[in-house]
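With one protein chain held back, the other chains of the complex are shown just where they sit.
The letters A and B name the chains in turn, as written, and every chain counts its residues from 1.
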Amino acid sequence: MTSNSLVYLIALPLFGATVLLLAGRRSDKWGHIFGTLMSASSFAVGVYLFIQMLGNSDGQRAMTQKLFNWISVGSFQVDAGLLVDQLSICFVLLITGVGTLIHIYSIAYMSHDLDRRRFFAYLNFFIAAMLLLVLGDSYLNLYVGWEGVGLASYLLIGFWNQKPTYATAAKKAFVANRVGDMGLSLAIMIAFATLGTVSFDGVKEHASHASTGALTAIGIMLLVAATGKSAQFPLQAWLGDAMAGPTPVSALIHAATMVTAGVYLITRSNFIFDLAPNAQLAVAVIGVITLLFGAIIGMAKDDIKKALAASTMSQIGYMVLGAGLGPAGYAFAIMHLLTHGFFKAGMFLGAGSVMHGMNDEVNMRRYGGLRKFMPITFATFGLGYLAIIGVPPFAGFYSKDKIIEVAFNAGGIKGITLGSAALLGAMITAFYMTRVVILTFAGSKRWDDKAHPHESPFLMWAPMVLLAFGSVASGFFFSRGDSLKNWLEPVVGGHMAHEAELLSPAVVSILALVLVVIGVGFAIIKYLLNEVPQVAPTDVTVFTKIARRDLLQDDFNEAVFMRPGQAITRGLQTADTTLIDGAVRGVGRFAVGAGNILRTTQTGFVRSYALWILVGAIGLVATIWVVTL
Amino acid sequence: MNMLTSLMLLPLIGALLISAIPTTKSLLAKQMTLLTTILVAVGVIVMTLRFDRGKTDLQFVETHSWIPTFGINYSVGVDGIALVLILLSALLAPIVVLSGWNESNGGRWSAKTFYILVLVLETMIIGVFSANDLFLFYVFFEAMLIPVYFLIGGYGTGQRNAAAVKFLIYSLFGGLLMLASIIGLYVLSGEQGAHTFNINALSQLQMSSTTQNLLFLGFFIAFAIKAPLWPLHTWLPDAAQSATPGTSVLLLGILDKVGTFGMIRYCLTLFPEASKTFTPMILVLAVISIIYGAFLAIGQKDLKRLIAFTSISHFGFITMGIFAMTSQGHSGATLYMFNHGFSTAALFIVGGWMMSRRGSSKISDFGGLQRVTPVMAWTFFFAGMSSLALPGLSSFVSEFLVLVGTYTRYPVAAIIGTFGIVLAALYILIPIQRSLHGPTMPGNEALSDLNVREKIAIAPVIAVIIGLGFYPSPLLNIINPASTHTITQAGFTDPLAQIDPKAGK
Partner (left out) sequence: MNPANYLYISALLFTIGAIGVVVRRNAIVIFMCVELMLNACNLAFVTFARINGNLDGQVVAFFTMVVAACEVVVGLAIIVTIYRSRRSASVDDASLLKR
C-alpha cells in the first residue's frame, strides 16, 4: 500500500527545526510553543496512520511512500523511500508520543535558559532524524537518520558547551557513535556487494541465496553499529558522560528513543540474523555482557542521572539479548523497549524534577527524604521503579520476565547461561534501583539549607503522570492476548515450533520475583536501615572502586585507543616534517650546497678564466686528436 | 563562436578591462571582477542545461588548427566529468571574490592586480578542463601555475615566498615529467601514422607494456603532485597556510581537481593497460593518504594546515574511487571532486573570516566563539559537518559511493578507507570544540558576527551542500554516462553482486 502522508511525519518536525534555527532570536517568544506543536502534529499524523493500519488486514498493513530517486549509479539504486509497518509504527508512536510529552516538560524545565528556543530546535531536529531512522525503507535511508540522531545527540549533550567537560562529552559520544556508524556503512557495502541491493525488501528477498559467511559478516557489522548507538559493550563508554545534556534530553534521547535504535536495527534485520546463527549468538552475548556491565556500574553511582544511565545501558542489554534470541525474542525485545520507553523516560523526568527543586544537585548522597516535598515526583518515580524491577502487574514484569524466559528456553548450555545471567541482572537491577529510590526519596534529609526542595510546576509533572500511566498499564496492554506479538508477527516472523520448555513462565516469574525481593532487601538493609554518609566512603573494596570508575571503561579506551592514537599522530607529524618534507627540503639543500661548492671556482680573476678556457681548448683538441688517432 | 571558448574569453576580457582602470579605484575592480565571474557562472549554468545527458562523447566541440607543422590544434570539448568541474569552478569563483572582499588589501601589489590574476586563473581553469588536445592541455596546465604563484607569493601571509616557490617547483617537476611523456606520445604517434596531439587519436596507439608504463608514470606523478597524493603532498599544507583563504579555495577547491581529473581523462584513457598494472600500488597510496592525512589533520595546531590535511585525506578517497574502476567509484569520485570543492570552500571561507577577525590562524587562540558570534560559529560547524560527510549533506553521497564502489572490487582498501570516517569525526570535532565551544577565550570577546555580504557569500555554498545531499541526481545524471564510458574504454565492467537481484528466486 502506498500512502502520501508518511512524509509529513518527518517534514513537520524538520520544518519546526528549520524555522527555529533560521529565525533565530526573533522566535524566542514563541519558539517553544511552535516546536511542541510541530512534534504534537507529527504525533497526530502517527496516530492517524496507526488507525489506518488497524483497519487493514494483517498482510496489508505496511505502507510505503517513494519520494524520489536519491542515488542512482549503475546497479546501485537507492530511492528516498519511506516505509511504515507494524514494527516502525510502534517506534513512530513512541518517538512522537514520548517526544511530545518531553517537549511539554521542557517548556517549564528550560524556562530560565536563554537558549530555550535553540533547545527546541534541536529537539525537533532529533524527532525528525529519529523518525527518518525508523521510517527509511533501505539501510542507506536508515543511515541518514542514524547519523542524524547522532548529530542531534551531539548538539544536545553539548547544549551547555561553554563548559569544556560537556563539550568533551558531546565529542566523545559522536566519536563512539562514528565507530558504530563505520560498522553500519560496512554492513551496507557488504550487503550491496553480495546481494546487489540495500533496500530492506531487496535484502529480505535475496538473503536466503547468500552465503552464511557473508550474512554473518553483515550481521556482525550491524551489531557493531548497534553497540555504538545503543551504548552496548564495548562501545558503551559515552553514555554516562552523555548525561551532561539537559535532563529532558537524557530522558528522550538517552533513555527512551535514540539509544534503542540498535535494537530496532537488529529487529529490522531479523531476516539476516535468522540466517546467520553465529551473528545472532554474538548479539545475545553482547546483550548479556552489557546488561550485567550496566547493572554493576549502576550499583556504584552516586550521581542520579549516571545511575539511571547505567540502568538504561543494562535495560537495553536486555532488549539486545531478546533480539539476539531470534523470532521468539524479537517481540519481547520490542515490548521491553516500549515499556522501558515509558518508565525510564518517566524516571529521568523525575530525576530532572528533583534536580529542578534542588538547585541542579545530582549527587544522591545530598538528597534524602524528598518524598514529603515532591509527592507527585515521588509517586511517578515510584511507579517507574516498580515497573523497572519487574513487580507484577507493572510494565517491566511482562516484558523483562518474558525475555528471561525466552533466554532460558533458547536451549542447552546457551540457554542456561544467558537465562541465569539475565536473572542475576534482574536481582542487581532491583538492588540499584531500590538504592536510587531510598537515597532520593526516603531516609533523612542530607541537603544544605540553601536548597529549598519543592514540587515542580504543572507542565513538568503532567508529562510525568502520563508516563507513569504507561509504566503501569503498558505491559499488561501489550501482553494481553499476545497483542504486540501478533501485531509484529508479519514483520519479525512467528513463533517457531515450541521446543521443550526448560522453565515454564510461572517458574521464571517466581524465580525472578524471589531474586528481586532479595535485591530490594539488600538495598533496604544497606541504605534505609543504616545511615547514609554525605560523602561517598573511600574505605571500600577494590571492586567498588572499579565499579565507581565505570569498570575501567575509560581507562581502557584511554590506554588502548587514545594514547596510541596520540602517539601515532605525533609520530606521523614528526615523520612528515623530518622524513617526507625533509627529503623534499634535502633536494633543495643539495642544490644550494652544490652551488656553493662550484661557486668557489668563480674567483673573479679574468686571467684564471682565460686559463680555464685555454685548458679546456687544449683538452678538447687533445681529445679529438686521441680519438681520431 | 563556441560557448566554451566564449566562456574562456570572458574572464580574460574582464581582466583586460580591469587593467585599464586606475590602481586607486580598487572598489571598481572588485565590482567588475564580481560581475565578470557571475556572468561566467551564468554562462556555465546555461551550458550545463544545454548539455545533452544522453550522449557519452564530447560536446560543445570546437577545433581550429593552431600550429599545423606539429599537428597542434586548438580543440576544446567537454564530457560530463569535465562539465561538472567547470561548473564547480564557475560557481566558486564569484563566491571567492565576494567572501574575500578585503583579502587583496594587504598584498605586495594592488588589489587590481589580485583580481586580474584571479580572472586569468579562471580562464586557464576552464581551459584545462575543456582542452581536447594534449598540447593545449599542457599549456594550460603549466600556465595555471603563474597566477597562483603570484597570488600566494604576493598576497599571502607568513612565509609566503617560500611556500610559493615550493608550490611552483613541485608543480614544475611534475609538469616536466608529463612533458617528457607527452613528447613520447607525440613521437609514437608519428611512428604509427601522423604526428598528432589529439587525445582520441593518441588513445588508439599501440604501445609495448614498458613504454606504456613509463609514459603512464610521467602523467601520473604530475597528477599525483597536483591532487596531492601521499608522499607528494608536502607543498599543500605550506601553500594553504601561506595563501589567503580565497586563494586556498581556488587552489584546493578547484586547481587540485586538475590532478584527479587528469587521472580519469588522461591516465585511464591513454594508458588503460598501465592503469591496470599500477592500480594496486595506487590504491595503497590512496589508502595511506586517507589515513595519513586524517592523522596529521588531528595533530595540527594551525587551522589552515588542518584544512589542508583534511583535503589530503579527501583526495585519497577520490583517487581510491577512480582506481576502483567501478561505475559507483567513478561517479562517486567525480561527485566527490565537486562536493569537496564546496565543503573545502566553506571551511576556508568561514575559517578565513574567523582568522581575519582574530588575527591568528592558531586554533588555540580561538574558543567560545559560539557565544560571541553564533552565526559564524554555525556556518563553521556546518562546514565541518560537510567535511566529515554527514549523511544528508552532499559529501556523504559521494564518499559512500566511493566506498561502495571500491568495496565491490577491492574490499580491503574500502574497509581500511572506512576507518577514515572515524578519524574524520576527530579531526573536525577537535577544532570545533577548541574554537567554538568552551569559555570565551581572552581576545575573542569583541569579534563581530557575519555581515550581510558574508552571509550572501556563504548562503549559496550551504544551499548547494544541502541540496545535493538530498537530491544529487542532477549532477549524477550528467556524470554517469561519462564515467561508465571511461570504465568501458579502460576495459572494465562493474563486478556483479554475488546474488544477482534479477536472477534471484
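Everything below uses one rule, namely that a contact is a pair of C-beta atoms (placed from the backbone, for glycine too) under 8 Å apart; a residue touches a chain by one contact, two chains touch by 3 or more.
It should be emphasised that the depicted structure is a prediction, and the values quoted were computed from it without experimental measurement.
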{"item": "Chains on display which the left-out chain touches in the complete complex", "value": "A"}
{"item": "From A:V507, A:I525 or A:L614, residue that would touch the chain that is not displayed", "value": "A:L614"}
{"item": "Touch with the omitted chain, as defined above, among A:I413, A:A506, A:V542 or A:V606", "value": "A:V606"}
{"item": "Sites on subunit A contacted by the missing partner chain, in the whole complex", "value": "599, 602-607, 610-611, 614"}
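Here is the rule we use: only the chains that are shown with their structure count from here on.
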{"item": "Between subunit A and subunit B, centroid-to-centroid distance (C-alpha), Å", "value": "37"}
{"item": "Touching residues (chain side subunit B, partner subunit A) in the complex", "value": "166, 169-170, 231, 233-235, 292, 295-296, 298-299, 326-328, 331-332, 368, 370-371, 374, 378, 385, 390-392, 396-397, 400-401, 403-405, 407-408, 411, 414-415, 418-419, 421-422, 424-426, 429-430, 433, 436-440, 470-473, 476, 480, 483-484, 494-501, 504-505"}
{"item": "For the subunit A and subunit B complex, residues of the former touching the latter", "value": "21, 24, 68-76, 80, 140, 143-144, 146-148, 151, 158, 161-164, 167-168, 170-171, 174-175, 178-179, 181-182, 185-186, 188-190, 192-197, 202, 205-206, 209-211, 214, 565, 568-570, 572-573, 576, 580-581, 584, 588"}
